[in-house]
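The complex is shown incomplete by one protein chain, all other protein chains being positioned as in the whole.
Up next is chain A:
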Amino acid sequence: MKRIFSNMTFTISFIVISTIVVRFYFSDFAEALASEPDFFPPDEVLPIASCQEWTENVRNFDVTDEEKAEQITVLMYHRIIDDEDIEEFHFDDNGNLFSTILVKSEFEKQMDLLLEHDYTTLTSLELQLFLMGQLDVPKNSIVLTFDDGFKDNYNEAYPILKEHGFTALNFMITSAISLNDRKYKANEFQYLSVSDIESSCDVFEFQSHTYNFHQRTFNQAAFMEFKPREEILEDLEKSITNLANQNRSFAYPYGAYKDESIEILEEAGFEMAFTVEYRDAVPGDSLYEIPRKEVYSDTTLDVFKEKINLKD
């Protein structure tokens, strides 16, 4: 009897004290475990300075007044996933493919279409000069952009772009870059690794989509709109450091920005910024509010043709 009593007293007091200890430290451990892995270090510099030099070249298109473009469509993509890799993970609660996912076969058709119609993909610098009225570009010019820097951009989109001789802007959330390369898995949220970035440096222009400000507060306010100026600036500077001081262009996370955002971008040294306003870009547009047209998962080829103003 006495033995059972002392065993119980001992055990219960142990459980109580353990629970107190666990509860006291739980959040610290949970936080440390959750945040410990894989933030690309803010002071790490991607080895892309030399392989991105091509983005500084401006082509002379030598176009007649008639062939000159009046407006440019800037297309926006997120993820490109092979049709065979599509599974439940990629569908939303209503059973629709997430709008940010485009299957590879559709992407390939779109690129084929662009190639068929002799489209030229512009670099960010060429677009900038066009918008400033300092460069004439052919009518069938286009700008391809990818947001967030998903790993499939390298595994699926890159080979197609390269094959078609196209270039594209890739706006990376630089904190998500993984230092070590991992096996590509379509059913995870994987981001570009350092080696992916190095290998695709000839096709992608790597630009900033913040270091780690692609987030919303619990009130759904985007960090770019909500956070104090200094914090935003600090975050942007980290991404610029990661990108080997490349700071020509920026894409607003969620397309969210306010007047002050533009000042902050200017202060950080960015020369242009992309929104998600759905229209074509024309000379005279604000360089910090460049519109883009998103390509959705359900965009058919006909709708795509409309997007790029292609009439046949």
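By definition in this document, a contact is a pair of C-beta atoms (placed from the backbone, for glycine too) under 8 Å apart; a residue touches a chain by one contact, two chains touch by 3 or more; residues count from 1.
Everything below uses one rule, namely that contacts and distances are computed from a predicted model.
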UniProt protein name of the chain not shown, from "CRP-like cAMP-binding protein", "Protein FixC", "Anti-sigma factor antagonist" or "Glycosyltransferase": "Glycosyltransferase"
Contacting the left-out chain in the complete assembly, out of A:Tyr25, A:Trp54 or A:Tyr278: A:Tyr25
On chain A, residues whose C-beta touches the chain left out of the figure: 2-3, 6-7, 10-11, 14, 17-18, 21, 24-25, 28-29, 32-33, 36-37
